[in-house]
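One structure is given here, and the rest of the page talks about it.
Here the complex is missing one protein chain, while the rest keep their positions.
Naming follows writing order (A, B and C), and every chain is counted from residue 1.
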Amino acid sequence: MSLEYTSSEMMTVTAARALENGSTCFVGIGLPSEAANLARLTHAPDVVLIYESGTLQTKPNVLPLSIGDGELAETALTTVAVPEMFRYWLQGGKIDVGFLGTAQIDKYCNLNTTLIGDYREPKVRLPGGGGAPEIATNAGEVFITLKHSRRAFVDRVDFVTTLGFGRDGKGRDNVPNIGKGPTRVITDLCVMKPDPETKELVVVSLHPGVTREEVMDATGWEVRFADQLEATPEPSENELTILRELKERTERAHAGQ
Amino acid sequence: MSLEYTSSEMMTVTAARALENGSTCFVGIGLPSEAANLARLTHAPDVVLIYESGTLQTKPNVLPLSIGDGELAETALTTVAVPEMFRYWLQGGKIDVGFLGTAQIDKYCNLNTTLIGDYREPKVRLPGGGGAPEIATNAGEVFITLKHSRRAFVDRVDFVTTLGFGRDGKGRDNVPNIGKGPTRVITDLCVMKPDPETKELVVVSLHPGVTREEVMDATGWEVRFADQLEATPEPSENELTILRELKERTERAHAGQ
Amino acid sequence: MAEFLSLHDAVARYVEDGATVAMEGFTHLIPFAAGHEVIRQQKRDLTLIRMTPDIIYDQLIGAGCARKVIFSWGGNPGVGSLHRLRDAVEKGWPHKVEILEHSHAAMACAFEAGAAGLPLAVLRGYVGSELPSVNDQIKFIECPFTGERLAAVPSVRPDVSIVHAQRADRQGNVLVEGIVGVQKEAVLAARHSIVTVEEIVDDLDTHPNACVIPGWAISAIAVAEKGALPSYTHGYYGRSNRFYKEWDAIARDRDTFTRWIDENVHQTGENA
Partner (left out) sequence: MAEFLSLHDAVARYVEDGATVAMEGFTHLIPFAAGHEVIRQQKRDLTLIRMTPDIIYDQLIGAGCARKVIFSWGGNPGVGSLHRLRDAVEKGWPHKVEILEHSHAAMACAFEAGAAGLPLAVLRGYVGSELPSVNDQIKFIECPFTGERLAAVPSVRPDVSIVHAQRADRQGNVLVEGIVGVQKEAVLAARHSIVTVEEIVDDLDTHPNACVIPGWAISAIAVAEKGALPSYTHGYYGRSNRFYKEWDAIARDRDTFTRWIDENVHQTGENA
């Protein structure tokens, strides 16, 4: 039996599945938050979700619009001050997975959320680093999720806001007390992982119905595919139901405010 | 009309009077705590008492035996973690007066609470620095109260646990972001203040009935007296009553535990 | 000791042209009423510090109050860009605004260090990021024990910090509850501070380790009911996510923005 689902849903479900039950996850707002909460509501009931607003072990019933929605504090185990969040919980090494989105990402998984163009004369000014620069280096590993497009997937980011593996893939070599960095990138087309040697992002799994050409067209460098390219498993009916209910609840809640 | 009172009571009342209403005081346990609470219960109802256990703006009904008695937390505005206490409240410059006791004090108002004798082969091991080294430098000014004796008032302390004005009286010169240091020492015999130039402790006021000879006998250096030596005012009946009630309440409370 | 002032008087007294101002509140408890008062009083050349500029700084920047913005994430949360911030940075409207940007971790540590009276904050940060190449206030030091290279940033020590909180008692002690952000740090780090509150009560009615800022650590307290809207006050009212979304269209256009400020800030007065 074949289910109907959108490529966005495919992305979210795949991203959610990456998160192991029981792990502690520092959650970025937007797509990462959607995926992390879907994980919590499906296979990972004991995943610990932490938002940079200080909400520790939170279980929002609807997705937050902002990183500090009241829902996050109301359903948290406790809420700590923001300096404590970054010092004790992130830098203190308590986070297994940092889950991030980004505006731009390059071949070596560096992230740009600062600007397009030149720093002093930006074409487009983006929001900036936020928590990402230290999430990416202080968390045990990093998952990244974003929609696949040539605008987003570039050969070299305009600005390295947040370290993937550096301009040359060696940015984490010999750095003490640093996490593994990005271990997977989940898009609406595929899953990519850094090559164990070169750290170049490689497509390891194609989503159902997606062709290599589509991925190549949406990627700003000559993207490589793993020798053993896998097919991403489809979402289950249960996952789709729960995701859709979550999004409906969210929309209802936010429309009312 | 002449009141009966002990030299200890005279000391406590005089120390209490030093504390201005509305000031914030970081309180050491023992004599300083007794004096600070007497101040709060008499002329300084709005004095803010802070103990290093994290109890902020506390109003104990009985004197604490330890720096962290339950009474302190129960009557505090709020209680913060100890790192916050030392970082935000003391080092952050929120304390007007640090109120300290000591085992040894010298001519330049340096305090020793570490040991008598040589550090590696101590004759007597004392408790150590505790909060004093940073209270003495980070508070706006410092009051010291202790009983007068040759054992306590020495020419040179065996060990500078806590800076008064250094071995040569110049220990605070040109040090940035440092408090005024000790501005008065209140004993059971007299009040002493550092000479504005040399920083040597000078007797500025004798308690009623105390002679210069008694002070000289109890001081381990050739102590100087101010040109305009004053007579410390006697305790009032009200102060004595309140002090005695406080000590009675305290004894009753501690005996019951 | 905190003085109880009207919001007008508190802003008039403590926010001077050219001052360095931190208005904090991490999504929660953003001091919008105070921000509007700063706009009404046409303060100029402010250096605005804030981890997440949010709509409040978009309004101040668009209204011409800012000379410089120090921040770590400048967006309309969950919605998109801050159009007034972008217009100022990209096109210099209403005038050029300088920016100095950090990461959240660095700014959070810098507020903490400011509250702690230190000149610098030390963190394991900025590794591999290019932010240090565009922010000369980010330096690196070597740990004298391990040799590890660590980032250092100057502490945040504003001339005045402005925060919003649930309530104050009659002695001026303030309760902050829920997402407390860096509000306490902002107040303690600043030379002066203004706290707006929903209400003044006889008894704060708190638990033993509540986040309470004592009155003697605050310069002025002003009652500003619903003073955090469109952000929210835990226990009082929710966030107007709708307004955050609507702001996108308002702020996108210079004229629409100016009209909105005229109608909703200038023409209303303090109790709007």
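Just so we're on the same page, contacts are C-beta pairs under 8 Å (C-beta built on N, C-alpha and C of every residue); 3 or more make two chains touch, one makes a residue touch a chain.
Since the structure is predicted, the reported quantities are computational estimates derived from the model, not experimental observations.
Although it is left out of the displayed model, the omitted chain contacts the following shown chains in the full complex: A, B, C. For the chain left out of this panel, the touching residue among B:I178, B:M216 or B:I242 is B:I178. From the set C:G35, C:G117 or C:P214, the residue in touch with the chain omitted from the display is C:G117, counting the whole complex.
The hidden chain makes contact, of the residues A:R40, A:K59 or A:R87, with A:R87.
Checked against the full complex, the one of C:D17, C:E98, C:E148 or C:E199 touching the unshown chain is C:E148. One chain of the complex is left out; on subunit A, the residues touching it are 22, 24, 48, 56-57, 73-74, 76-80, 87-88, 91-94, 138, 177. Not every partner is drawn; the one left out touches subunit B at residues 29-30, 52-55, 64-70, 72-74, 79-83, 85-87, 90-91, 110, 114, 119, 122-134, 137-138, 159-163, 166, 171-172, 175-178, 254-255, 257. Residues 117-120, 122-124, 137, 139, 141, 143-146, 148, 150, 152, 154, 177-178, 180, 207-211, 234 of subunit C touch the missing chain (whole complex, contact as defined above).
The rule we apply is simple: only the chains that are shown with their structure count from here on.
Counting C-beta pairs in contact, the pair that comes out ahead of the other among A-C and B-C is A-C. One inter-chain figure worth recording: subunit B and subunit C are separated by 40 Å, centre to centre, where each centre is the mean of the chain's CA atoms. Multi-chain contact residues of subunit A (touching two or more other chains) are absent. The residues of subunit C that reach two or more other chains are 112, 184-185, 211, listed in rising order.
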